[in-house]
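Mind having a look at this structure? Questions to follow.
One protein chain omitted, others in place.
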Amino acid sequence: MTGSTFGTIFKITTWGESHGAGIGVVVDGCPAGLELSETHIQAFLDRRKPGSSRYTTQRKESDSVEILSGIFEGRTTGTPISMLVRNTSQRSSDYSDIASYYRPGHADYTFDQKYGFRDYRGGGRSSGRETIGRVAAGAIASRLLSELGITVTAYTQAIGGIEIPDPERPLKNMDIEESRSNPTGMPDRETSLKAEAYLKQCMENLDSAGGIVACRVSALPAGIGEPVFEKLDANLAKAIMSIGAVKAFEIGDGVRAASANGSSNNDSFRMDDNKVTKTTNHAGGILGGISDGSEIVLRAHFKPTPSIFREQDTVDKNGGNITIQIKGRHDPIIVPRAVVVVESMTAITVLDMLLQNMTARVDRIKTFYGK
Amino acid sequence: MTGSTFGTIFKITTWGESHGAGIGVVVDGCPAGLELSETHIQAFLDRRKPGSSRYTTQRKESDSVEILSGIFEGRTTGTPISMLVRNTSQRSSDYSDIASYYRPGHADYTFDQKYGFRDYRGGGRSSGRETIGRVAAGAIASRLLSELGITVTAYTQAIGGIEIPDPERPLKNMDIEESRSNPTGMPDRETSLKAEAYLKQCMENLDSAGGIVACRVSALPAGIGEPVFEKLDANLAKAIMSIGAVKAFEIGDGVRAASANGSSNNDSFRMDDNKVTKTTNHAGGILGGISDGSEIVLRAHFKPTPSIFREQDTVDKNGGNITIQIKGRHDPIIVPRAVVVVESMTAITVLDMLLQNMTARVDRIKTFYGK
Amino acid sequence: MTGSTFGTIFKITTWGESHGAGIGVVVDGCPAGLELSETHIQAFLDRRKPGSSRYTTQRKESDSVEILSGIFEGRTTGTPISMLVRNTSQRSSDYSDIASYYRPGHADYTFDQKYGFRDYRGGGRSSGRETIGRVAAGAIASRLLSELGITVTAYTQAIGGIEIPDPERPLKNMDIEESRSNPTGMPDRETSLKAEAYLKQCMENLDSAGGIVACRVSALPAGIGEPVFEKLDANLAKAIMSIGAVKAFEIGDGVRAASANGSSNNDSFRMDDNKVTKTTNHAGGILGGISDGSEIVLRAHFKPTPSIFREQDTVDKNGGNITIQIKGRHDPIIVPRAVVVVESMTAITVLDMLLQNMTARVDRIKTFYGK
Partner (left out) sequence: MTGSTFGTIFKITTWGESHGAGIGVVVDGCPAGLELSETHIQAFLDRRKPGSSRYTTQRKESDSVEILSGIFEGRTTGTPISMLVRNTSQRSSDYSDIASYYRPGHADYTFDQKYGFRDYRGGGRSSGRETIGRVAAGAIASRLLSELGITVTAYTQAIGGIEIPDPERPLKNMDIEESRSNPTGMPDRETSLKAEAYLKQCMENLDSAGGIVACRVSALPAGIGEPVFEKLDANLAKAIMSIGAVKAFEIGDGVRAASANGSSNNDSFRMDDNKVTKTTNHAGGILGGISDGSEIVLRAHFKPTPSIFREQDTVDKNGGNITIQIKGRHDPIIVPRAVVVVESMTAITVLDMLLQNMTARVDRIKTFYGK
C-alpha cells in the first residue's frame, strides 16, 4: 500500500532511492502567497549535507535542489510544489555484495520479505537520503510558521550517554548558534568536545553511537491538535518515529512522568501579565492532545548507526549463516545530521495541525467568510 | 477538523462524552465472515471496567455493549459495525464547579481555547471513558488477529518506579494470568504487592502515580509496515500516544538504544530450524518500519492521574488566580485500566497494517485473483 | 475495505442495515458553537419518511432520531455528533425467500460476490434506509451553511419523461413550497399532476419509474473547490453518484454541453453593481473545479425502482434459472423521497469544501491567527 504521503492539509509526498536518478518531494496544500525560492530550501538541505565533518560520511554530494512547480513570480501559487535533488555521487559497485545478504540492523531483510526483492544499492528507499524530501518540505513549513511568529528549533541533547547540562532549561538559555556550528549539533561547547572524543573512540573501536535530538516549538498558540486520534502529540510521535533509526519518542517529561507523582507532575496555571501561563512545563506544552500555549518540547531517541566495520554474524539470501564485514563510507553517528530532519518533521506536523484548527469554531468561520 | 477516526482499511470512528447519552464506536472495514457477538466485545470492556479494585474508581458502571449493525447470523457482513455503551452513572452535579476553572494536568483549558467552550461534565470528550470505543474496536481486531494466529498481549511493567524483574524476558516467561487477576496488571505477584503498597501510600498522601504498560505482538509475519511514513512503529507510536496521559513511546530497546553502540544494539541474523531469526531483539521486531518476524515489543509511559485531592494553584475562567481542591471519584493511577486500551490500540494498528500489506506484490495479487 | 466515511473536514460515517437494530451516523469535524437539537434533524428526516403518499411505501416508520453525543447546552461542542434512528418496522419474514435468489437491478448478487454472503433482509446495507444517516448529517451541514447565508435546495425536475417547464429558470422562479407539499416533489403543480397520473399508470402496469432531481446552491462565494482532483464538481459527482440508483450526474448544462459550441457555451463575465457576474450560467457555477459565485446547478438521474411486481427472470444461489415475482411494499418511484437525500449530500459536500478553502492563502491565515 501507500506510505510516502504525510499530512492532511499541508501534505507532502516523498520519493526516491539512494542510488536512483534523484530524490524529491511534492508539497501539496501549501497556502498561496508565501515568498519562496530555492535559496530557502537549500539552506535547510545544507544542514543535513554529508561531508561537513569527520563524523559524517566523506561523500561529496552537492544536493542542489530544483523547484519544478508551484512558484510564480517568487511566491507560492497554492498549487503543488515539486522539488528535485539529483543523485550525483553514485558508486553502486560499493554495494554489490550487499545484494546477497542481510545487514544486521538494516531493512534489507524486511524489504525482501515485503516486496520479494529490493533495490540494494545504498539502502535504496531506506537510505538516509530519503530524508532529503522531508527537509525540503520542512524548509517550507518552517518558513510559513515563521510568518506566524512560530519557531521550531532542534538540537542534539545527547550522544552516547553524554548529555548537555540542564537539558530542561528553556530554549532561550540554549546556545543554538553553537549547536549550528559544531560537528555534534549540541548547544554546549564543552559537552560537544566530550562527545567528539567519545565518537573518536567509537570509530577506533570500529563501532557507532546513538543519541538524543530535542526539538522545541515556541509561540504556538493554544488550541492546536484534534482530539482524540489526531492529537498534536500523537501526530508528532508518528512524524518523528517515521524517521529511520528513531526508537523512542517523548513529549515533555516523557519517561520520567511514569515514575512521578501527580503533585510533582501537574503544572499549575497562573495569570502572568494578564495571560494564562503554566508555572512549570512537565506537560511539554500539550494537554489532552491540544497545545496549551507553552513551549512544545519533544525528544527523539536514535539508535547507533547499524553499519559498523566490525565482523558481524548474519545470513545470506540462500539461508546460509555467514560472517560479514561492511565496507564503504558510513557515519559513526547519524544524530548531528538528523537534527534538521527532526526539526523539519516537527514543523510540517505543527503547520498541518495549525491549518486543521482553523475550522474549529462556527464564529471564526463566519468572521472568515465575512458573515 | 476531524480527529475521531483511526485507521486506513480497518477504520474506527469513536464518539461520546463522559456524561452524555453514551459512548460508542463504528468499525468500518472489518472483513466479512468473522464470528462475532456482544460476548466477545463485553469480555474486553470488562477488563477496563472501574470499580474492580480499591485502586480504581468506585463508580458502578455496567458498560454493557450493544451491537447495532454489521452482524448477521453471528458473523460480520463486511458492513460497518456500530457499537453503543449507554452512560448510566451520571452524577453531573459532582462536576458543576469544574465549569468555572481549569484543573492542572487536564484538558479543560485547552478545550476552552480550541472550541470556545466545553462540556465540563467529567472531562467530556477528554474523559477516560472515551477509551470504551477503542476497546470495543480492539476486541474485534484482536479476535480477527487470533484467526491468523497472531496474539497481542499487554501488561503493567512498572508503577511509580517499581518495575517487574527482568522486564525484557520473552512473553512466554511472563505470568500473564497473574497480570489479569491482580489489581495492578503486573505479571509478577511480588512486584504487584509492592506496587499496591506504593499506591496505598500515594492515596494517603492525596497523591497519584504513573507507570509503564508494555505490549507484545507474537507471530506477526515479517513484511508488515509501509515505508516511509506509514511504518509499523510510526503508526504504533501514533496509536499509543493518542491515548490520554501517555507521555512517551518506545519500541524495542527504546531510550536505551540512544546510549548503546552499534555492536551491542545490532541484532545478528541466524538460521534457526530453516528460518531466518535474530539472536537478540533490541529492535523490538521492527527494521526500517517493517516487521521482521520477531516479537513486537513496545512500551507506553503514563503520567500520574492529574486529579489529586491536594490543594492546587490554578486560574478561573475570569482570569483570577485561585486555589482548588478536587473532589469526587478518581483513580490514584490509570495504568491498570489502561492495559487493555494499549492492547486494543496495538491490535487495531497491527491488523490495519496487515491488511494494507496485502497489495505489496504483483505476484500475490495475481494469485489472489486467480491469475 | 472501508467505504462508509465521506468528507475530509466535515466527515460523516454512516452505518446500519434495513432490518438491523437501527441506522445511524457519526458526524465528525462539525465546528463548535452551532445551535442544534433533535428538532432540526427530525425536520430533515421527515422529508424522506415513507408512507406520506400513495407513491411511497405504506410502512409505518417513525424514524425518530436521538442525538447521542457532541451537543452541550444546545450547541455543538466540536466533538463527534452521533445520531441513532432505531428500526421499528421489521417484518423480516417478508424477505425470507429473497435469501435464495438474486433480484434483478438489486445488489443481492454483487454483495454475495464481494462478501461471500449477505444480510438479505430488506436489502441490508444497500437498502434505501441507509440514506437516513446521510440526511441526518445533511441537516447539520445545511444548518451551518445557512449561518453563512448559503442555501441548498433540491426538487424533482422530471419523472419518467415528464419534465417541469423551463427547467433552467433561476431558483427564485421555482415554486419550492409547492415542491415540498405535493407527492412528486416538483415545483410545478400542473406537471406534478401529470407525473402522478403517469405513476398511477406505472403501478397498474406492475411497473416502476425513474426521474431527475435537480439541486441548486445559492450564495456560495467564489473560490470553493480544490484543483485538480478535489474539484467542487468532482466531489459533488462522487457524493451524488454514491446515492443508490443514481446513474448519471450533470453540472450546469451537462450533457447538452457536449453538442454545444464554445460561442454558445461560454458564459461572458460582466460587471454588475460593482461585482463580477456571468451573463449566463451554462457552467453551473463552477469553472476549473472552483465555484465562480453563480448558482451551483446539478442534476441527478435516478433509475426506476428495481423492485417491480411483474414476473422476472433471474438465477438462484444454486445456479438455477428461475422466474420470480417480488412481493412486499415497494415504492413505484424513489425520486420524491430522494430529493432530500440529494440536498443533503450536496450540503455536506459544499460545506466540507468551504471549510477546506480556509487554508488557501497565507494572508488570510495570518489574519485568522492575529498576525
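Chains: A, B and C, in written order; residue numbering restarts at 1 for each.
Just so we're on the same page, contacts are C-beta pairs under 8 Å (C-beta built on N, C-alpha and C of every residue); 3 or more make two chains touch, one makes a residue touch a chain.
Note that the structure is predicted; figures quoted are calculated from it, not measured.
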Hidden-chain contact residue, picked from the options A:Ala32, A:Met271 or A:Ile322: A:Ala32
Touch criterion as defined above, residue of C:Gly149, C:Pro167 or C:Pro306 at the omitted chain: C:Pro306
Of A:Leu84, A:Ile159 or A:Val342, the residue in touch with the unshown chain: A:Leu84
Sites on chain C contacted by the missing partner chain, in the whole complex: 1-6, 8, 14, 102, 104-107, 109-111, 113-116, 125-126, 130, 158, 160-161, 202, 205-212, 221-231, 233-242, 244, 247-255, 257-263, 265-271, 274, 276, 279, 282-284, 286-293, 301-308, 310, 312-315, 319-321, 356-357, 359-361, 363
Hidden partner interface residues of chain A, rising order: 1-5, 7-11, 13-17, 20-24, 26, 28-29, 32-33, 66-72, 75, 77-82, 84, 114-119, 124-125, 355
Contact set of chain B toward the excluded chain (per top definition): 8-9, 29, 31-34, 76, 78-79, 144, 147-149, 221, 227, 354-356, 358-366, 368-369, 371
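Just so it is clear, only the chains that are shown with their structure count from here on.
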Farthest-lying chain, centroid of Cα atoms versus that of chain C: A
Distance from chain C to chain A - Cα centre to Cα centre, in angstrom: 45
Inter-chain centre distance, chain A versus chain B - centres from mean C-alpha coordinates, in Å: 26
Chain centre separation in whole Å, for chain C relative to chain B (CA means): 38
Set of chain A residues in contact with two or more other chains: 8, 221, 227, 356, 359-361, 363
